[in-house]
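Every protein chain of the complex appears in place save one, which is left out.
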Amino acid sequence: MPGDLVDVTLFSVAMAGLSTVLMLVPGLALAWLFARHTFPGQSVLETVVSLPLVLPPVAIGLILLRFLGRYGPGGQLLDEIGVDVIFTWKAVVVAMTVMGLPLLVRSARAGFEHVDRRYEQIAETLGASPVRIFLTISLPLAARGVLAGVVLGFSRALGEFGATIMIAGSLPGTRTLSTAIYTSTQTGRDTEATIMLLTAASIAFVAVFVSNRLATVE
Amino acid sequence: MMLRLTTLVAAALLLVGCAESRSDSADDYLLVSAAVSLSGPLEIVAGEFEQMFGTRVELNFAGSNTLATQLIAGVEADVFLSADERQMTRVETAGLVEASTRTDLFSNQLVVVVPTDRMGVVSNVSDLSTSRVGRIAIGDPDAVPAGVYARRYLQFAGVWESVRSKVVLTRDVRAVLAAVETGNVDAGFVYRTDLALVDRATMVFAVPTVGRPEIRYPGAVLTLARGRPAARRFLDFLGEPVTRRIFETAGFIVLARGTDHAR
Partner (left out) sequence: MFTVPFVLDFVLQQGEFTLQIHERFEASSVSLCGPSGSGKTTILDAIAGLRHPEDGRIEIANRVLFDRSLGTDLPPRSRRVGYVPQDVSLFPHMSVLGNVMYGTARGSPAPLESVIKLLEIEPLAGRRVNELSGGERQRVAIARALMSSPDVLLLDEPLAAVDIKRRERILLYIQQVRDELLVPMVYVSHAADEVRRIADRVIELDSGRVMATQVE
């Protein structure tokens, strides 16, 4: 098991890290959009993005499975381009990304809302493009909230279980700390479960610690 | 910050490259979706099978209802080993089971456990209705078959009405065991197979089986099986003497063909 533990841990951290990176672009875009604009259908979009916070993860897993499964619209599209998602590492990433995204969006949005609009306006009068304003003014000034969101999203991804087991299963190539902990507890291997639990907790602890350090440096 | 992220992505992609090893070629690979309660012995058995036949077996463990949902949504597994007949029937109704292959593989026995430091309070079923027994944990009959069996037994024994108010329902059998082990309930209904690694709970009596075993773990080859001969072989393998011993050690009663148990 120790060798397995290392593999599972590395795999989980890598998948959670990859998911966090994937969350970043849509997450920050949505957070900024919600913080700075009102548009038709906004509350619908906000609700959809927040669904993973409200619904049980298994239900999200079910929705994803229906969508990405062989008979789902997404699944058929993926089939045509020859990409296998369900029961592969990609499904792990999908589950983690969907479940972590709302946390990133919430926290980053609060961060953007705290940025005085005047700074963005002044940057605009100085000739900066919207992209440049976002990258040089909004994002750095919202760094605390964004960073907190990244850590929350990452931690949520790392701890994700319900949606993962539904669409990625718990296979040698898709087993994460969370699904491995589940299997261990279900079969009474409590020591094994405890070790993995402590591992997951330590990683989350390190992530929060690092982000706090980064935030104070800022 | 950006640099850290890049490193992470690189690490992720590297790992992913290693993880991507599923091949679709016909007979050298099997995907077995199995109830998580079977995982201990099944991992050993799968290893034996790989050695003997050279077919790689990947085991996907989850609750039987999750597995059934996955199969119905189109997940392409070869073999389904369920801890719950209803879930097997669900999959079968969806037309995903090779009908002639459905077999009852294992049986389990329901037992009553108490916290080890409170032994002596319960020794038979009628003790459960006495005032010395506070709460009794059973699986939620709506969620897990163990709950259905436990309730049915308590009804059969004529104590259901008197214990009903002190019954605590849990989402799965492991939660029953946890409640007993932590002393939060005075008794609980679990499977015999759950006892292997338990130290702070002790079995006080087993629920008797009358006639045909009630708790059955059905297995079947799925119509989607890509490596059908191997899938069939794997199912048969579960009844071989060497395999039986492994499951029996874990506390299961093996019903699969080639055994002495009547079906």
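Side notes on the structure shown:
We call the chains A and B, going by the order they appear; numbering starts again at 1 in every chain.
The rule we apply is simple: contacts are C-beta pairs under 8 Å (C-beta built on N, C-alpha and C of every residue); 3 or more make two chains touch, one makes a residue touch a chain.
The structure displayed is predicted, hence computed values, not measured ones.
Across the complete structure, the visible chains that the omitted chain touches are A. Of A:Gln76, A:Gln121 or A:Ser202, it is A:Gln121 that touches the chain left out of the display. Remark: the omitted chain is touched by one listed residue; of A:Thr47, A:Ser129 or A:Thr191 this is A:Ser129.
If you put the missing chain back, the residues of chain A touching it would be 116, 118-119, 121-129, 132, 136-137, 140-141, 143, 218.
Rule of thumb we're sticking to: only the chains that are shown with their structure count from here on.
Separation between the centroids of chain A and chain B, computed from CA atoms only, is 31 Å. Residues 10-11, 14-15, 17-18, 20-21, 24, 58, 62, 65-66, 69-72, 75, 84, 86-89, 165-166, 169-174, 182-183, 185-190, 214 of chain A touch chain B in their complex.
Here chain B touches chain A in the complex through residues 1, 5, 8-9, 11-16, 19-22, 31, 33, 36-37, 39-40, 58-62, 66, 69-70, 73-76, 172, 174, 177, 194, 196-198, going by the rule given at the top.
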